[in-house]
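With one protein chain withheld, the remaining protein chains of the complex are depicted in position.
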Amino acid sequence: MKKFISLLIVLAMLLGCAAAFADDAEAGLLRTAIRYDIRTMDVARTTDDYLIPMNVFDRLFETRRGKDSLEVVKSLITDYSVSEDGLTYTFTLKDGIVFSNGSKLTASDVQYTFERLLKIADQNTEIPLEVVGGAAVMKKEADTLAGFKVTDDTHFSITLTAPNAGFPAELSAPAMSIVDKETTSAAAAFGTEPKDTIGTGPYIVTEWISGDHYTLVYNDKYWGTAPSVKKLIVKTIPDANTQNMMFLNKELDIIDLQNQDAVVIEGTYKSMPADRMVSTPKVGLTYLILNENQKYLKDVKVRKAIGMAINADEIIQGIFKGNAQREKGIIPTGVFAHSDDMKAFTYDPEGAKALLKEAGYAEGEVTFELALNTTKASESVKLVYSYISSQLKKAGITANVVSYEDSAWANKRNSGEMESFVATWGMDYNDPANIMYTFFGTAENVKMRSINYPDASIIARVSAARAIVDDAKREAEYKALDKKLIEEDAAWIPMYAELHLWCLGDRVASFTPQWAGFADFYAADVTLK
Amino acid sequence: MEQKTLEVRNLTVCFRTEKGIIRPVNGVSLDVPAGSIVGIVGESGCGKSMTARAVMGLLRYPGKVTEGSVLLNGRDITNLTEKERRKLRGAEVSMIFQEPMTSLNPVVRVGKQVEEAIRLHTDCTKEEAKARTLEMFREVEIPEAETRYKCYPHQLSGGLRQRVLIAMAMICKPSLLIADEPTTALDVTVEAQILKLLEQLRDGGTSVLIISHDLGVIAKVCDYVYVMYAGRIVEEAETEVIFRRPAHPYTQGLFRSVASLREGGSTLETIPGVVPNLHRLPAGCSFSLRCGECDARCEQELPELKETEPGHKARCFRTGKEAAE
Amino acid sequence: MLRKKREQLEQAADIRLQSQIGEEERFWFLMRRMARENKTAVISFIFIVLMILAAILAPVLTVYEENDMDLMNRLSAPGGAHLLGTDEGGRDVLTRLLYGARVSLLIGVIPALLSLILGAVLGVIAGYRGGITDTIIMRIADVTLAFPSMLLAMVIMYALGGGLINVFLTLTLVNWASVARVVRSQTLQLKNSEFVEAARVMGVSNRKIMMRHILPNCLPTLLVLFTLNIPTSILTESSLSFLGLGVQPPNASWGLMINTGRQYLFTAPWLSFVPGIAIMLTVLAFNFLGNGLLDVLDPRQKKQ
Partner (left out) sequence: MLRTLARRALQALVVLIGVVLLIFVMLRIVPGNPIETMMGEHANAETIARMTKEMGLDQPLLTQFFRYIGSAFRGDFGTSYSLGKPVAQLIGNAFVNTLLLAVFAAVFAWIFGITCGIISAVKKNRLTDRIFMGVSLLGISLPVFMSAMFLQYIFAFKLHWLPISGTDSWTGFILPAIALGWNSAGQVAQITRTTLLETLQEDYIDTARAKGRGPTGVLLRHALRNAMLPVLTMMTIQFSGLLSGAVITETVFSINGVGRLMVQAISGRDIPLLQATALLATTVVILGNLLADSLYSVLDPRIRKEG
């Protein structure tokens, strides 16, 4: 017995010695983690997994955080101009840019990028479809884009089917990552094999072990300023708790706190010095979608009453501990044409009750289903659901939270039959079209998003707004649409936008997140000590 | 005085249980003279096997010898350490058990099991041990010893297994062999063979203590018999004497039940009742509960074991009287 | 013959004792014996009864409602107005524990019962009919048993989707095969016993023989299996909940509570601890009770 115990002690001591692993990080290495492994590194096949595209590829433009607002800045181009009619854009590529395999970046690479998205015809086809001849390429009726003219290696022009003032912003979306024509067309496994996935960006992906980690290293042929981070290891750690422990144990250098409950963040990281916490408003918003085909929800008064019964501020303070900001319109703060003076939906449960009475509904009569995607919802979002349900109950409205597993959820939503749900949209680029058009731009979008918004004239206006070249006019039109859709029609109940929080480890000097529309970040924005 | 292989004096075994202390063996004294076969007879649960185990030092937890002494060849072995005891077991005193079917380790070849006994007690080499084992096999009349040596227990018949067990017990030539119900699990024909073997062993100089509930077995081979009931010796005498003139009502009852079986009668004559619970022994004679002839005194007072005739002792008030009358 | 009689003689008293009391009396006799001899089983039984009572009386026992949220009082520590603290939504943990007990106990009991019925019926049919029926049923059972239970549960939950009813169904489908196997082997033994022969000679229909004569004889075994299947189901569900495949909100099982609380392990450890300990104790209690029943009801253990 004694022997057994002493054996245990010796074993424990041995393990203690073996535990010298935490601080062996080499200089220039940044270690971080993601919750779910990526599916592909190819933007033609995903709209979710942008971490690798953002760091390995460049785009013609990038969205950067300016002093007060978001700015679209030139990246691979030195200059561009727009024709009078707003249809034709002419670009000049920077000279001497090479891909990480040494191949030169030329205008035909850009053309190939556009055509490839259309030929694969899977994800992210919306932007190249705007180019003249895009539809024909996608339907395999044409091999090349008619609207894409290559003048020489560095000069090209793009002609759109309709004017779109937001086009440069769209080109900053990760979806428009420029790939190398020769390498990519010859590669068997672009997007799945690291060696085939070649870009001009600051990093080269060298390793991707599904479910475990991937590694990016600095691209020494990179044309821009050399980043401080020379190597990036991204581990797949599905468990948030494990991520927290790893970070606190210095096994991670930076942790993305998105999707963690604010109380946990507060509790876990409260002892962190202020400069270790980095936050940026998430450009996007979380809102309640109400299906206008539903028996009760088709009544605008019911929708407005729902909006008035929900105390968004309490959600922000209670659930997010202030790490969120109030959003009152469709177009989120920081995005072009965002209006600060939206007036809809001040918290007023009595007013909501009165409104329901006015609409002729008895207390408790209005009933609908609040669909929860249990696979994807974070704890905070689950709380928001429970909270909305309990708030509506107080106003005499029954909202039954019904759980759907991911695929069932997607199927039901896409069929346009989901009665209501809480959703979050993160902006892909800095233009209101990205949210307005996606939700209200076509009859199909309206149905597929399960809103079933009935007003065809407004749908037409949303679609047309994209073509207004004059910034002032376009801004005015989008603001008007926002007011109409929310204040008058209560098509959505906008609620809040979470702040995107990161915590920095000891090895990181600073981190300035550039664009927080989507979850991923540029490793080049991190400076190591 | 004749030499005694085993002398047990006033042996008491205690069991500490949740409901109190019980004494499955209560002041038992018995002798096994050299070169003789002595039997202990009684119903199951009367303490015969426990007596044998106590002699062997093989009592199971929480059983404990609390009183009395055991002398083996004149040497008191009661207070030996476990280690010293172990040296005796298998060498000077051996034991075979009731169930030849289960008394052999099923996953070890029988030859090895027999061999183990001799290698534990002597420094012989493997080859010598094997040779000795085969020799022993032949001695206990196991045919085709070489083949049997390599067999597993389940491949042998009950009789052969018992022979193997006897070979194992006898391989170190012990002076005493304790046989606990050696034939109970065997056919009648095999039973006779095994008993004959035991007699041969006795003739070879080994004393044998047979424990059995079977009066037939006792009658066939024993020189001297002890009858046990509820942890005590209730009657003892030479076999012939006891069979001719059973003195204790319990012994008489045993004989009657056997007799009724032999006659093939349809009614089974049994001793009424069951062996009493050791937790609730009567104050007087343990057998008083089942005895047809018991009186007030039997229920109050424990009778002594006393001679009813020379060389014949019984623990009964009545027989004492009878003899006196 | 002689020997047999001799043994009979020896056991005569015992035999008479046994033949005089009927099956039912014997059962209660054994139960009393367990109550006397196995204190752990008794304590476990009392614990389970209390647990069931607490679950039933949940609305009476607490002043809070199951889903009452208090966003300003999230994760308040145990003590004070909330004996076991509040959870991430400011809901009273004790209240949710009691309501969770309803779900978790149902998850334990209902699949155990359903799989028992399904398994017993199929097992008896397979054992009694034999032949092709037996082969088919037992091959299906083999296939079911070839799955690691967690995987099978995952795959079925995948096909059915989450929710309480589907959890019941899944756990039933996971557990029936082992019951069927045991019942079948008992049936095979009983099939050739004298009383079944007698019933057959008297022209009792096969169905009646199976239901009236064979199944009742399997009851002690079934009782043990039932008791031991309950904790297995509770544990499996908690694992499913962990993977997000089990009970779905707004229902709260203990497994789901642990899983939700997991994210608050640093900040509010009681969120996982409390339901975790509840599961542990319940599982232990059922295991102890089951083993106690096994000790007295299983003839193989009589030797000891």
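Here the chain labels run A, B and C in written order, and each chain numbers its own residues starting at 1.
Everything that follows uses one rule, which is that a residue touches a chain if its C-beta (ideal position, glycine included) is under 8 Å from a C-beta of that chain, and two chains touch if they have at least 3 such contacts.
Quantities reported herein were computed from a predicted structural model and do not represent experimental measurements.
Novice: What are the shown chains that the left-out chain touches?
Specialist: A, B, C
Novice: In the whole complex, not just what's shown, which of B:A91, B:L209 or B:C316 touches the removed chain?
Specialist: Considering all chains, including the one not shown, the answer is B:A91.
Novice: Decide which residue listed in A:S81, A:T242, A:N400 or A:S510 touches the omitted chain of the complex.
Specialist: A:T242
Novice: Write the list of subunit B residues that the hidden chain touches.
Specialist: 56, 58, 61, 82-83, 86-91, 94-99, 102-108, 113, 116-117, 120-121, 152, 154-155, 165, 168-169
Novice: Which subunit A residues would touch the chain omitted from the figure, given the whole complex?
Specialist: Residues 1, 4, 12, 15-16, 18-19, 21-22, 37, 39-40, 45, 47-48, 121-124, 191-192, 209-212, 235-239, 241-242, 245-246, 248-249, 251, 375, 406-408, 410-411, 414 of subunit A touch the chain absent from view.
Novice: If the hidden chain were put back, which residues of subunit C would touch it?
Specialist: Considering the whole complex, subunit C reaches the absent chain at 139-140, 142-143, 146-148, 150-151, 154-156, 158-159, 231, 235, 238-239, 242-245, 255, 258-259, 262, 265, 272, 276, 279-280, 283-284, 287, 303-304.
To be clear about the criterion, only the chains that are shown with their structure count from here on.
Novice: Can you tell me which chain is nearest the middle of the complex, judged by mean CA position?
Specialist: C
Novice: Can you give the whole-Å distance between the Cα centres of subunit B and subunit C?
Specialist: About 48 Å, centre to centre.
Novice: What part of subunit A is in contact with subunit C in the complex they form?
Specialist: Contacts found on subunit A: 239-241, 244, 260-261, 263-264, 266-268, 314-315, 317-319, 372, 374-375, 379, 382-383, 385-387, 389-390, 401, 403-405, 408.
Novice: Which bits of subunit C are touching subunit A when the two form their complex?
Specialist: 67-69, 71-72, 74-75, 88-90, 161-163, 244-245, 248-250, 260, 262-268
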